[in-house]
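Everything below concerns the one structure shown next.
The complex is shown incomplete by one protein chain, all other protein chains being positioned as in the whole.
To keep things simple, chains are lettered A, B, C and D as they appear, and every chain counts its residues starting from 1.
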Amino acid sequence: MKSVLAVLTVVAGIIGIWYLACVPMNIKGVLDAAERAGTEVVPATARERRDASALGLVANNSFAISSTWSVDRPRLPAPHQVAVELWQTTVEKKITSKRSLIYHAQVTLSATLFGFALGTGLGILLAVGIVHSRVMDMSVMPWAIVSQTIPIIALAPMIIVVLYSIGVQGLLPKAIIAAYLSFFPVVVGMVKGLRSPDHMQLDLMRTYGATGGQVFWKLRLPSSMPYLFASLKIGIAASLVGAIVGELPTGAVAGLGARLLAGSYYGQTVQIWSALFGAAILAGLLVALLGLIERLLLRRMGVRT
Amino acid sequence: ADEVKLQLKWVTQAQFAGYYVALDKGFYSDEDLDVTILPGGPDIAPTQVIAGGGADVTVEWMPAALAAREKGLPLVNIAQPFKSSGMMLTCWKDTGIAEPSDLADRTLGVWFFGNEFPFMSWMGKLGISTEGKGAEGVEVLKQGFNVDPLLQRQADCISTMTYNEYWQVIDAGVTEDELVTFKYEDQGVATLEDGLYVIEENLSDPEFVNKMERFVRASMKGWKYAEENPDEAAEIVLDNDASGAQTETHQKRMMGEIAKLTSGSNGALDPADYQRTVDTLLTGGSDPVITKTPEGAWTHAITDAALN
Amino acid sequence: MNMQMNPQVDSANDSTQVQPVIEARDLNLVFGAGDTSVQALKDINLNINKGEFVSFIGPSGCGKTTFLRCIAALETPTGGSLAVNGMTPEQARLNRAYGYVFQAAGLYPWRTIAKNIKLPLEIMGFSRAEQDRRVAEVLELVELSGFGGKFPWQLSGGMQQRASIARALAFDADLLLMDEPFGALDEIVRDHLNEQLLKLWARTDKTIGFVTHSIPEAVYLSTKIVVMSPRPGRIHEVIESPLPKERPLDIRDTPEFIEIAHRVREGLRAGHGDD
Amino acid sequence: MNMQMNPQVDSANDSTQVQPVIEARDLNLVFGAGDTSVQALKDINLNINKGEFVSFIGPSGCGKTTFLRCIAALETPTGGSLAVNGMTPEQARLNRAYGYVFQAAGLYPWRTIAKNIKLPLEIMGFSRAEQDRRVAEVLELVELSGFGGKFPWQLSGGMQQRASIARALAFDADLLLMDEPFGALDEIVRDHLNEQLLKLWARTDKTIGFVTHSIPEAVYLSTKIVVMSPRPGRIHEVIESPLPKERPLDIRDTPEFIEIAHRVREGLRAGHGDD
Partner (left out) sequence: MALVVLALLVWAAGWWVNARLANGQHAHSRAVGLAVPAIFGLTLLLMWELLVRGLQVPMVILPAPSLIAARFAGSLPILWQDFSQTILKGALGGYLIGCCAAVLIAILVDRSDFLRRGLLPVGNFVAALPIVGTAPILVMWFGFDWHSKAAVVVVMVFFPMLVNTVAGLREATEMQRDLMHTYAASYWQALLKLRLPAALPFIFNGLKISTTLALVGAIVAEFFGSPTVGMGFRISTSVGQLALDMVWAEIVVAALAGSLFYGLIALMEASLTFWHPSQRG
């Protein structure tokens, strides 16, 4: 309860700052429009205004302040503009409509989940290998780190083209990019988790003469669960970013990435912002969902909450 | 039905109306073709897609296609639905730019990703360096997806298409007489846009050639239909846009502009236009786009069979 | 006073017809190699017979744990011989010849107490019904009936330790190895568990190897106290206890008890040397 | 036998001219509120005079730590009064009236031993030269000279604990509060540290409050043993020790010692009740 209040306070503070920031950010556009409409503005021409400071413009043209919150193509849309756009594109549109954010979110979501499944699977497999094989540990881990220094967005179009060339299209290319981003946190977390049993717990298994498989299933896997979930939460957010990145070069057909791109292409700042927030909300929901699953699972495993 | 995959140069919009109309009106199925249209995007190089075998035929601009040919990817123009170029440079009038020579010492937004070649040639012809600001040089920005650099006055001029970005500037509230435009067509540096290209080897396969004949025939039928029924064509494009971002007004207007560019072409490449494009590209200043006259970069074989 | 003193370890020669449960001959163990090597055990000779309760006591680092781990085949000696029930320790381990209790309870937190006790039974392939029967039995034995469904953190430290003993008892090995099982508990709980352990031992006739830091605990529990000394880890002295099998807690205030405790302390101090 | 027994705590009325170092009157401390509240301390009355060595003993959870923390102003009592040197504990804390030794050594791992000991000196603004002098002095005192440049994890547990005592001694407070400082150590090392602590106390005339779980330790060290009982935490009995200030280790085998230890154990058991 206290946290909710705290979050609300912070959000309120941010929204306040946001509204304030809209004024200097959008003032030039507002004044240009006013000038075209024949209103007297200081300084009079757009050329002079280009080099004037935004705050100075606000001071000289205070009549324009309220208009900065309702610009059509704002540099910074006002919070309510984003909220209205979000509302209109989620609640007021049919889910099947191509203009519904929910439709696009669901397109991205399917690639995200598919990629997340791939990435998590790969990550867990690699982690199991790394924990059980010294060779893999020593050779794979450094390269896994290097792999993350490669800008995926540079590779994404190429991955897509390469997959095109072997006839793979649709969900899979996007999912592969999503998987590329999400496998790494899973490997790191899972390796840590599978190695988290202490010597004593492992020795206990040896005193029972347990096989490798028994040690894995009865000790390593259960004790890695908290680590697994911590990295799954990072992984699913990364996977979402990957899916969005993957949507850009595929012709930006549909999905939140397509919304972002189209918004950007047509200078629809409000649409960009609402797609951005849509993505972040989706990420938040996914993380929360994982948190819920984690709590349920860990409760069944007897972990204190 | 024979499968054909068509790679577009850009996202779904009226620029490609002919193909969508042909698909929607069943012109392709009449020719016993099963056509898949693959929309492009900011980071998709159509030449790369076709090189990888991801498409059978692609819509590409000739400078990029010829450059790819010199890089060892033998692309051949089999049809040219666009007669003239829609590229132009759009500038603020209040910056004092009135003619091309005023461009020196300015900041200009340019599209890269294989689309910079016409601009480079033009600057080469004007004797303006693109290495940085100065009496004899301009500062070049890699322009992103939109017209913001102009609206925000981060650039004095930006690249626009007559059918698209120009109208976005107008839609942002700018009036036409606040702007100065330089059409590449008027500057004598026009290069051919939006041709259909295939890989050379495939043309030795009669079955593929036959497929392309039917494809070009149906596509041109689509283009004619689109020119005659621009509003319906725009609707068809809108129906095919999965992103839901295009607006009706914009697409109808675009269709109108596109029709101006396609009129005068029956689909067959005019060798004179080709020669002009090659000449322009060869004189590309210090760093010409292509260094030697290309051989066999186009053929009338397909259009001759298709259009008669 | 009815007391025997055996500063020499049991000689290897007086082999009786009864096979010792544990038989160490000139056992050596060196950790690491080169400059940084540590001789954890040096020339250990020791016999433990069936039914004995043997405590190991000595300063930190003298090799008590290491010796117990050798018996359990968790370490491999670098010299000498060691037999458990006449087999190599490794064979004995694979035969599940012993139950091992670690210093901390070491229950798996994601399993209930009952499931923790079942763990070795699952691994050793007992039938479902047999598992349940044995769990009930050992829970009873350590007085935890009714707590089977609880998770470890829902129990006090003493109860957890009892559960961990139950886990080691569940598969009914004849040999019980316990490494400071009560080290972390407070004195009162510890007294209580000591009492119960003694009762269990008296009832079941198991052989028990028991590591402790506490002199009273060692004296109270054992039939034989092995005093070790460090650097390198050696057996300093083996003290046989004359106390009867029945030992009420206040036996600790008897002069016999105090006498043995005093001797153990002297032995410890003599072996301690520096530090 | 020269022994006094004081089952009643010192009465508040017999105020002598000497001001007690610590004076608790009807001290109460309740953790939390509502259903889940725990009464950690109930009606604690206790005087500790200058130069006394007072041990607190009692089962886990009886409030020993809590009481020590109250004196150190690390907890705030919810009732009654508590004075340290005649001031409130908070004032005493700000006056740096005491040194506190925690159960674990709690050295900062990123500082060397010497720098750890310097920590309070830096905070209290001693001069650089004075800092060095004092560090050398207390290192000597706890027999760690030569280890100043080592990091905590390079030392054994016993050495770390001595360093932490050195740290509490460095700024020379008259009152030393120690919460199970030797709980984690083995018996021999513990004996040794006990001996040294006693010597230090005899030499410096500090007042010491000392929490322990070990009966022999409490008896060996203290002039006064406070036996506590849990739920709620109360003082069950205060036992004055008749042992002389000079105490060799083998005083622990004398009948007097055993007698007091026996009484402490009885007191503990009586206070323990259930569990």
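Here, a contact is a pair of C-beta atoms (placed from the backbone, for glycine too) under 8 Å apart; a residue touches a chain by one contact, two chains touch by 3 or more.
Here the structure is a predicted model, which means the values were calculated and not measured.
Counted over the whole complex, the shown chains touched by the missing one are A, B, D. The missing chain, though absent from the display, is touched by one residue of B:18, B:81, B:118 or B:149; that residue is B:149. Among A:27, A:260 or A:290, only A:260 touches the chain left out of the display.
Of D:30, D:104, D:136 or D:200, it is D:104 that touches the chain left out of the display. For the chain missing from the display, the contacting residue among B:18, B:114 or B:195 is B:114, taking the whole complex into account.
Residues 42-43, 45, 47-48, 51-52, 64, 67-68, 71-73, 112-116, 130, 139-146, 148-149, 152, 154 are the ones on chain B that touch the missing chain. Looking at chain D, the residues touching the absent chain are 69, 72-74, 93-96, 98-100, 102, 104, 106, 108-110, 119-120, 122-124, 151-153. Annotation for chain A: contacts to the undisplayed chain at residues 2-3, 6-11, 14, 25, 75-76, 134-135, 137-143, 145-146, 148-155, 157-158, 161-162, 165, 237, 240-241, 244-245, 248, 256-257, 260, 264, 269, 272-273, 275-277, 279-280, 283-284, 287.
Basically, only the chains that are shown with their structure count from here on.
With rounding to the nearest 5, the Cα superposition of chain C on chain D corresponds to a rotation angle of 175 degrees.
Rounded to whole angstrom, the centroid-to-centroid distance between chain C and chain D, based on C-alpha atoms, equals 34 Å. Separating the CA-averaged centres of chain B and chain C is a span of 85 Å. With each centre defined as the average position of its C-alpha atoms, the distance from chain B to chain D rounds to 86 Å.
In chain A, there is no position where the chain touches two or more neighbouring chains simultaneously. Touching of two or more other chains is recorded for no residue of chain C.
Partner chain B is touched in their complex by these residues of chain A: 29, 32-33, 36, 45-47, 50, 72-73, 75, 97-100, 103-104, 153, 156-158, 160-162, 164-165, 169, 248-254, 258-259, 261-268, 271. Interface residues of chain C facing chain A in the complex, by the touch rule stated above, are 69, 72-74, 93-94, 96, 98-100, 102-104, 106, 108-112, 119-120, 122-124, 151-153. The touching residues of chain A, when paired with chain C in their complex, are 200-201, 203-210, 214, 218-219, 222-223, 225, 301-304.
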